[in-house]
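Only one protein chain is missing from this complex, and each of the others stays in its spot.
By letter and in written order, the chains are A and B; residue numbering begins at 1 in each of them.
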Amino acid sequence: MRLIAAALTSLSLLGASLAHANQAQSTPSATSIDISRVSPALEKYAINTIQEGLWKRPGLTLRDRSIVTVATLIARNQADEMPRHIALALDNGVKPAEISEIITHLAFYSGWGNAMSAVAAGQDVFTQRGIGADQLPAASPQLLPLNEAAEAQRATGVQQNFGQVSPGVVQYTTDLLFKDLWLRPDLIPRDRSLVTVSALIASGQVAQIPYHLNRAMDNGLTKEQASEVLTHIAFYAGWPNVFSALPVAKGVFEGRR
Amino acid sequence: MRLIAAALTSLSLLGASLAHANQAQSTPSATSIDISRVSPALEKYAINTIQEGLWKRPGLTLRDRSIVTVATLIARNQADEMPRHIALALDNGVKPAEISEIITHLAFYSGWGNAMSAVAAGQDVFTQRGIGADQLPAASPQLLPLNEAAEAQRATGVQQNFGQVSPGVVQYTTDLLFKDLWLRPDLIPRDRSLVTVSALIASGQVAQIPYHLNRAMDNGLTKEQASEVLTHIAFYAGWPNVFSALPVAKGVFEGRR
Partner (left out) sequence: MRLIAAALTSLSLLGASLAHANQAQSTPSATSIDISRVSPALEKYAINTIQEGLWKRPGLTLRDRSIVTVATLIARNQADEMPRHIALALDNGVKPAEISEIITHLAFYSGWGNAMSAVAAGQDVFTQRGIGADQLPAASPQLLPLNEAAEAQRATGVQQNFGQVSPGVVQYTTDLLFKDLWLRPDLIPRDRSLVTVSALIASGQVAQIPYHLNRAMDNGLTKEQASEVLTHIAFYAGWPNVFSALPVAKGVFEGRR
């Protein structure tokens, strides 16, 4: 019984059993950590609270939970946990091209080094699963159409506020982020926003949440989903990051009524 | 002389000599870094300022300093430094069950991935020292009694503020954290608070300090100890985190007079 419990909760199997409970898939990469040898309590929480509780709550699909988790890990540069959760994300229906875009997106929203850790993790998983270049987004694809009015409003605001402070930042923000990165077609805007908001909450970037949470909801993320994103991230980025985000999310929700 | 200095300041021996100066113990795990080959100044600061200075200041016991240091490293996910300081904490009188509870506690206050890094580090140290399952807390022990009045007040405040924003977070905060995690008996509330406050300061979670520093002082942490926690963390999490915490601590201290 003990041995079975230990086996079930080895980190790799947590991911595998989670996914197996919901759909057919291959097995995430294994790790050798046995939580119970340091904390039998954490083993209990891993199974009862996270595996059988959090991930089965109705507020978000497994695919969304995987996107939120992968974005959280990249934002926090937690390389050890990445391969397992990239593999689980693939099992949960996130396409290789979408994994690639999540990493590309966070190169700019979490920093180049974070993306490089994710590239290393992604490379391992893609190799294991025989995912080749034909499944990856083109370097320069046909971009999605730009919402000219919304972008003009955003660009004008930023230019007025910060055009004299750092013209380089302002220029790259327009040309590189909003007229290029955000228009790449292999991650839909709603999911790109979900990645961005998750990364902001997970790394304590409270001041940047209002713009991006509003944008996420404009892009189709519902209030109920955003609420559950906060619940999910509490476990992966810690309660304090989420409690600092709560008043900001409250302000955004109230401002949209 | 030079060789002796280098040996003394290799990171492992810093820990060992620190602890040896105070009580009998076994030797922390070794590392191969010789600071002086990159910075003779850092080697000097390691010995004169930290080893012979900071750790011998009267404001906190060696046991408290080890708890603060381990919590700081877990909160910042600094895996390389963890084994040495977990070993030193054991030397300084922190029990294996307490190490286990610190890691379990920070799974929720610093994030699951941080706890997994600490589990890996703890597993190495526990194996080296022959610490087995019999010295670890039960997964589901008899919990400490709940302060019903204080918890009702906390829960009501959070529900009123955030019940509509993220009911999931609010529910888990009550059921999982305050009616379960905080009542686990193998880390007394004062030490659990010390771990929490240290993690918040060390990771720049300024907005969450007032509630938890007040709670820590309600749980028995003195103003003088809290003051010295700030001093200690300055070295392990950097001056800016501590300078951002100072005005918040000031507000808490003044509010309790």
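Annotations for the structure displayed:
The definition used in the following text is that a contact is a pair of C-beta atoms (placed from the backbone, for glycine too) under 8 Å apart; a residue touches a chain by one contact, two chains touch by 3 or more.
This one's a predicted model, so the numbers in the text were calculated from it and none came from an experiment.
Within the whole complex, the absent chain has one touching residue among B:G132, B:G220 or B:P240, and that is B:P240. Listed for subunit B, the residues touching the missing chain in the whole complex are 11, 33-45, 49-50, 57, 59, 73, 76, 78, 80-81, 204, 206, 227-228, 230-231, 234-244, 246-247, 249-250, 253.
By the touch criterion stated above, the residues of subunit A touching the omitted chain are 77, 99-101, 103-104, 106-120, 122-123, 126-127, 133, 136-140, 161-162, 164-169, 172-173, 176-177, 184, 199-200, 203-205, 207-208.
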